[in-house]
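What you see is the complex with one protein chain gone and the rest in place.
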Amino acid sequence: MNPRLYPLAATIAIFALAWAICVMQFPTMLSTRVVGNLLTDNAYLGIVAVGMTIVILSGGIDLSVGSVIAFSGVFIAVMLRDTNLHPLVVFVLLLAVTTAFGAAMGGLIHALAMPPFIVTLAGMFLMRGLAYMLTIDSVPINHPFYDLLDGAYWLMPGKGRLTLIGAAMLVAVAVGMVVAHRTRFGASVFALGGGEATARLMGVRVGRTTVAIYAFSGLMAGLSGIVFSIYTKSGYPLATVGTELTAIAAVVIGGTLLTGGAGFVFGTLIGVLTMGLIQTYIVFDGTLSSWWTKIIIGLLLLAFILLQKSLLRLSAIGGGRATRSRNEAAA
Amino acid sequence: MTVLRRIAPQLVTLAALVALVTLFFPDFLRIEVVDGRFVGPVMDIAKRGAQVGLLTVGMTLVVATRGIDLSVGTVMAISGAVAAWAITHDVSLAGTLALALTAGAAAGLWNGCLVALVGIQPIVATLILMTSGRGIAQLITEGRILTFSNEGLAFLGSGDLLGIPVPALIWFAAALAIALLMRRTALGLLVEAVGVNRSASALAGVNAAVLLVAVYVASGLCAGLAGIVSAADIRGADANNAGLWLELDAILAVVIGGNSLLGGRFSIAASLIGALIIQTIDTGILLAGFPSEYNLVIKAALVLVILVLQSPNLAHQWRTVGRAARRRREGVPLSAKAQGQ
Amino acid sequence: MLLTIRSLTKTFPGTTALDAVDFDLAAGEIHALLGENGAGKSTLIKCLTGAYSRDGGEISLEGRPISPRSTSKAQELGIGTVYQEVNLLANLTVAQNLTFGREPTRFGMVDARAQKRQAEAMLEGYGLDIDVSRNLAAYSVAVRQIIAIARAVALSGKVLILDEPTASLDAREVETLFDVVRGLRDRGLGIVFVSHFLDQVFALTDRVTVLRNGRRVASERTADLNRVRLIEHMLGHALEDEVIAHGKTHDAAAAQRPELLRFENFGRRGHVEPFDLAVGRGEVLGLAGLLGSGRTESAELLFGVVEAHSGAARDENGTFDLSSPRAAVAAGFGYAPEERKEDGIVADLSVRENIALALQAHRGWLRRLSGAEQARLANNYIARLDIRTFGPEQPVGELSGGNQQKVVLARWLAMNPRFLILDEPTRGIDVGAHAEILRLIQKVTAEGMSILIISSELDELIAVSDRVIVVRDRRHVAELTGREITSDTIVRAIAAPQAGRQNSGEEAA
Partner (left out) sequence: QTVGFSQIGSESGWRAAETTLTKQQAEERGITLKFSDAQQKQENQIAAIRSFIAQGVDAILLAPVVATGWDSVLKEAKDAEIPVVLLDRQVDSDKSLYLTAVGSDLVHEGEVAGQWLVDHVAGKECRVVELQGTTGSSPAIDRKTGFEKAIAGHDNVKIVRSQTGDFTRAQGKEVMESFLQAEGRGQNICALYAHNDDMAVGAIQAIKEAGLKPGDDILVVSIDGVPDIFKAIAAGEANATVELTPNMAGPAFDALKAYMDDGTVPPKFIQTDSKLYTKADDPEGEYERRKNLGY
């Protein structure tokens, strides 16, 4: 196997192992119901994590996505409540807004040479604040079209449901894989992640690419907001607080380096499912107090990362010296 | 002198902000003496700024090494919980403080080891403690607000010394101590070197790993101190809410202080002014009396404006624009376009 | 004229890097751009390709004025460039690096198979047999350098610019490169060639333009020049004595020196086979070998960058610890690494701080060198090594490549170590400084410092070494002393029986 793929392989192996352990303890976790739930419940996270993966691959970070999802839900709900627009029209409007918002952040990051962390942090405050300004209440969405979207699922054998939004996530991941690994834009993203100065000398149009990267993340966050609004059939300004951190964790578990330049969109899917698996396992167990829940989630996260690291180290020793040990220590 | 030049942009920003707040709240700068204490919005800011300020001191060092510490808010909760637990279990005040600070340092040590020895990226390493740390704090408080009535401990949160709020003094003293430690010894240089280029520094014989761990421990200690202050402030440890999202404010303060998140050169003084700027925004919003749903938008807008104005790129562009304008003015006779401007 | 540059000007805060420079490049010409470190060569190139925006001046290509805003624009115009020290993106595959920006696509998607084919085709003729689907990171500096050249060549429809392309190549690779470049010239391209190796300049180029302090001081046909005149142009004065010209006389007597250190059975699995090595006081040890033969790795082992799996280091007081760079520094070692950008300089810190860094780290954080002491140290070495900077407070990242190298050297000289390891210390350094550094080596060894020097330039190695160790396949295969040190014997020792290229990263051994 090409050593490039080791991190991905390690991620998948650990996920499979974890699932096996879960199933040994709770056999129902093998049911299609749980599988369907895993996809449906993490659909919004998966979609937003795809955008986050692209951002992180370029060496950036986007903290605004959680707020953008909340804003999207509120925007849709308020528009549907106060106007007669069809949801599809609202979706288009919304995606235009979130994409433009992402592009604006990318523009700021590039034009001011400000760190993405800070610009998107301000964006996070801003979007959450805008959601509040639209409404502070949670607004239900009652539209026949939404019932249609919500009711669309394929009943798998064993009563599990592959819902529309679950499928949407899988499509988003597929699209993300193509964008990241099979387009010139994707190559530019990896190049930026490898080093901006070098990328510039190699002919990457840094400004344009940066804007496009954050616009893409904004688009995915908007899509995720739509999915979330279908998932909850409402808009709520306090929704998805801290989702950006969950998404980042999922991306990292998926084998993407936070420093940029190396990683896989498919790995992110595994990362998201891993987070979902942890969550499901804890619910199935059902004996943990509030505080132990937090501690265990953190510890499981750590365990995953450590396992991944040691697997990679093992493969590095076995599979020839891909990197000098010094570089490894510095990474 | 060089320090003054370094912090000049932050001072200007702060002054502009103060002017803005005064516009909405005319009494902003008034300070009175009541019962031998100075009171007024400015004193409130100095006192309220203590928590973010303390976090900022540690965060500045972490950021200088190209790291980031998302766990500081949680560490505040842990050390506050430890302090409240200890003082309600008849531990002496000194012992209580020692225990709480030890908890903070231990948390920092954990982070530092994950980052420097295991090699996990700082955001992720500290994210782990950020999520699970609150669980640890709640384990100590069993999910309730652990209240205490020890006046000595409460003094650290709401007492006065020479008319000045104790938290403000703690904050200032801690910042001064660490700034002196950094600049009067070689630590500052070594931290900056590791932040810019860890591998080159290690090859030059700098003990990069130990230095990294130490920096996270320092951040943990600062957070521990902030946790004590926050618990002392409300005479109780609120594991769930103490320091919630304060790490973001602290990082903002560091950046507004002109420090690069890519590591290297740092200025604790500038970071502190950054923290003051953040606190002034927060307090200013409260004083101005807007509806609370506007709080976030106002804060975001102010932060964005500050970031844009302070951006080095913009300063550079202004200079270029200025030069071009001067050239145009000197060289070419006033064209129609120039008159239009 | 293919390319004309008229009164190009570029200023950085504090320096005027280019001051109204003119430059002409004819089609079918190889044009050397020469000058001291910091003369402005790289800056000229970056202004030309749009990496920097220029402050003034005109550039025209085939008579049409051009003004590339970005490097991709320049690439579209048919200007291919190998920048100094930019060895592509290590996180991408070789194929991605080679085809970057011009990936073959199918239905708007990158066609990986065609990309691989294309990359392999681009590498043909460079004698490089590597797996293009692996990350560039897997390959050594030299391999990366060749890949960068291949990429630039493929991009250059009209102009090819090579900024010190041979800095990490050995003689054989340089020959390969020259063949390629001559071929391109014959096809009518204009080629700009920057190098500090004057022999290469005379061997390859048709014309020479010399910059000094950001001004053009000469532009002549190479055939009309000789070495002495050229150096005068570059330095503004004659070079008193070129060390290489009259280096050491290798007589047997010189080998008798008191022993300083001894490494016994020193080695690391997968890196370097165990070897024995004794170092005499004031001795200069040369380490010769092909690229990827394990010279750098030997040096890293000796400095504790990677820990040895076997063996011990010993001096007159018994064995000592060499498990980390810190331990090595404590044992009186110094190490100027090969990749100065990643492992050498601390770019954002000032020249002063960079020079003081190792000394400060050694003293510990409590015993701070005062600002005045640091400044004294820095000023001393700025003068002694002729470091071109506008002051000790300038960030090292802003210095030209050669001057950065001098700063790293200064850092270790300031420590006054007993054993100094220099990995390619003169790479990218101009003739003047080159001579200066070699003189310095002689001076400090005369004072008792021992030096291990790695260099791909055999002449240099022969000139300074008292003893030469030859490395092949990560094994120390020969040790030459006294009269044995000639380029003939070294080359013979280097050439393995199965003489083939040791492609780093590809080795199965």
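A, B and C are the chain letters, set down in written order, and residue numbers restart from 1 in every chain.
Quick note on the criterion: contacts are C-beta pairs under 8 Å (C-beta built on N, C-alpha and C of every residue); 3 or more make two chains touch, one makes a residue touch a chain.
Values in this document were obtained by computation on a predicted structure and should not be read as measured data.
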For the chain not shown, touching visible partners are A, B
Check the options A:I136, A:M156 or A:L311 and report the residue that touches the missing chain. A:I136
Check the options A:N2, A:Q25 or A:S290 and report the residue that touches the missing chain. A:S290
On chain A, where is the contact patch with the chain that was removed from view? 26, 28, 31, 33-34, 37, 40-42, 44-45, 132, 136-140, 150, 228, 231-242, 276, 279-280, 282-284, 286-291, 293-294
Can you list where chain B touches the absent chain? 25, 27, 34-35, 39-41, 44, 48, 138, 142-145, 147, 158, 230, 233-236, 238, 240-242, 244, 283, 286-287, 289, 291-293, 295
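Operating definition for what follows: only the chains that are shown with their structure count from here on.
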Which chain has its C-alpha centre farthest away from the C-alpha centre of chain A? C
If you average the Cα atoms of chain B and of chain C to get two centres, how far apart are those centres in Å? 43
Indicate the whole-number Å distance between the mean C-alpha point of chain A and the mean C-alpha point of chain B. 29
Within chain B, the set of residues that touch 2 or more other chains is 199, 202
Quick check on chain C: which residues sit in contact with 2+ other chains? 305
Of chain A, residues touching chain B in the complex: 61, 108, 111-115, 117-119, 121-123, 125-126, 128-130, 132-133, 136, 245, 248-249, 252, 257-259, 289-299, 301-302, 305-306, 309, 326-331
Please give the residue numbers of chain C that touch chain A in the complex, ascending. 51, 70-72, 75, 81, 83, 86, 88-93, 96-97, 100-101, 103, 105, 108-110, 112, 133-135, 137-138, 270-271, 300, 305-306
Of chain B, residues touching chain C in the complex: 184-187, 189-190, 192-193, 196-197, 199-207, 264-265
